[in-house]
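Removed: one protein chain of the complex. Kept in place: all other protein chains.
Presenting subunit A:
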Amino acid sequence: MEGLNRFWQASHSTMSPTVNSSRFHSTDRRPNRNSGRDLLKTTVVVGLPFFLVIHVLLLSGCSENALSSAADGREFPQKAIKVIVPFSAGGGSDTFARIIQQAIDEQELLPNPIVVINVPGAGGTIGSRRTKNARPDGYTIMQLHDGILTSKYSGIVHYGPEAFTPIAATGESIMIIGVGENSPYQSLQELMKDVADRPDEVVFASNIGAPSQYAGLMLEKTTPGARFRYSQTGDGAKRFAGLHGGHTDVSAFSLAEYIQFRPSGLKALALLGKSRHPEARDVPTALEQGFDVVSTNMIFWWAPIGTPPERIAVISEALERAMQSDQVRERLAQLKTDPVFLSGSELEEELKTRSELIASVSVRPTLELPDFPRWIAGAVAVFAVLALTFNTVGFGRSGDQSLPEPSNDSTRTDFVSWRNATLTLLTTVVYVIVLSMNAIGYIPCTLAFMIFVGLCLSPTTRRMLVMNGVLALILSVSLHLVFTRIFVIDLP
C-alpha cells in the first residue's frame, strides 16, 4: 500500500500531501485510545472521505459534460474505441497498435482516443474470439495479422476472416528464408535441391500453424518431392538461436528479425517479397531465383460482423490518416514494416488472395508425440495411491511449520474460523461476480467489498469502520485511476 501511495504521488502530483500522511497514520498506528491527538485525527479521517467523494463526483461530472457536448453532433465515436490486440503488451503487434494509437491521439484524428487492450493467448485466438462476440457497435475492434488465416486453416479455431468485417490493412512486413552463417546452403536452389534429395531430413524451425510454417509449406510446393521436417520452435529469437546453435537447418523470419539477427550470423537465402527491399538490397527474392513464393505478413483491423458501415468508414479514415503521418512512418521504418494501406475493395481482394494462398497448402500432421498429459495423469495417480497407502495425506495438522496448529480445538473456535474464512471467500466471489456483470463501476464495487470484508473480520466499532472506509476509498480510487489513466487497462 505504501507502494501504491508512492506510485500515486509520482504520477499524480495533484493530490494533496495531507491525504497521504493521514492515511499512513490511520492504518499504521496501533489503536491508542484516550489521546487528544486521536480526536483531531478522527476528524480528519472522517472528513477526508467526503472531500474525496466530492472530488470524484466533480471529476465524473466534468467528463460527463464533455461527453454530452460531443454527443450533440451524434457523430461516431462518442467514447473511446477499444482495440483488442490479441498478443501480450510489449510484443510486435502491441507496439504497432500503440504507435497508431499515439498518432490518432496526438493528431486528434478521432474525437475520442482509442484504447489498446491486450488479450493474449492461444496464438491470438482468445482475443479474436472475444472480438467476434463483442457488440457490433464500432467501439470494439481488433488488430490481428495473417494469424487470423493460419489459425483457421491449421484447425486451432473454426472461424477466419469471414467471421469479421475487415476495416483496413495497415503495414506489411516481408518474410525471408534464413539459415545459420555456417550453413552449407548458399542459395535457395541449393537448399531446395537438398530438401528434394533428402525428404523429411532438413529441419525447418517454425511456429506450427503460424505464418512461419506456411512459408516453408509454400516453398515445398514449388519443388516436387521436397518435404521439410518441421519442428515447433517458437518465436523469431528462438528460431534464430536454434539455427545458430546448429540444432535446426532453416527457418523463416520477418525482415525486422533478419535485420536484428544479421550481425549475429543470420544468413538470408531469399526474400519472399515481390521485389528486393531497400533495407536488404543484397538479398535476392525467391521469384528471382525461380521459386514462385511470395509471403508477407499484413496487419489487419477487424470489427465484429454487423458493425455499421459508416462507423467502419470513420475508423478506416482515421487509420489511413495516421498511416500517412510522418510520425508513424518514421516509427514503422524502425520496425522495418512497410507503410501499406488498404481498405474497401482493395482490402477484400487482398484478403481473398491470401485466403486462397493459405488454403492451397495443407498442414501435414507432424510427428506423433507421446501423450504427455496421460503420462502425467498416470504419475499423479501413482503418487496419490502411494500417499493414501502410507497415510501421509489427510485432514489434520499441517506439516508446514508456518501453519499454526489448532490449539484447544473447541467447536466454537472452529466455527468462527470456518465462518471467517468462508465469509472472506464468498464475499470475494460475490465481488468478482458483480464486477464481471459490469453493473456498477469499479470504485463503488471495490469500496463496498473492502468495507464488508473488514466488517466481517473485526468487531464493529466506529473507529474501525472509518479506518476501513478511508483505506477502501483511497485504494479503489487510486487503483482505478492508475489502471485506467496511466496503464490503460479496461477495468470492468
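As a working rule, a residue touches a chain if its C-beta (ideal position, glycine included) is under 8 Å from a C-beta of that chain, and two chains touch if they have at least 3 such contacts; residues count from 1.
Heads up, the rule we're going with is that contacts and distances are computed from a predicted model.
**Q** From the list "Lipoprotein", "Altronate hydrolase", "Tripartite tricarboxylate transporter TctA family protein" or "Caspase domain-containing protein", give the UniProt name belonging to the chain omitted from this structure.
**A** Options "Lipoprotein", "Altronate hydrolase", "Tripartite tricarboxylate transporter TctA family protein" or "Caspase domain-containing protein" considered; the missing chain's recorded name is "Tripartite tricarboxylate transporter TctA family protein".
**Q** Just to verify: which one of A:Lys79, A:Lys193 or A:Lys238 makes contact with the chain not shown?
**A** Hidden-chain contact among the options goes to A:Lys238.
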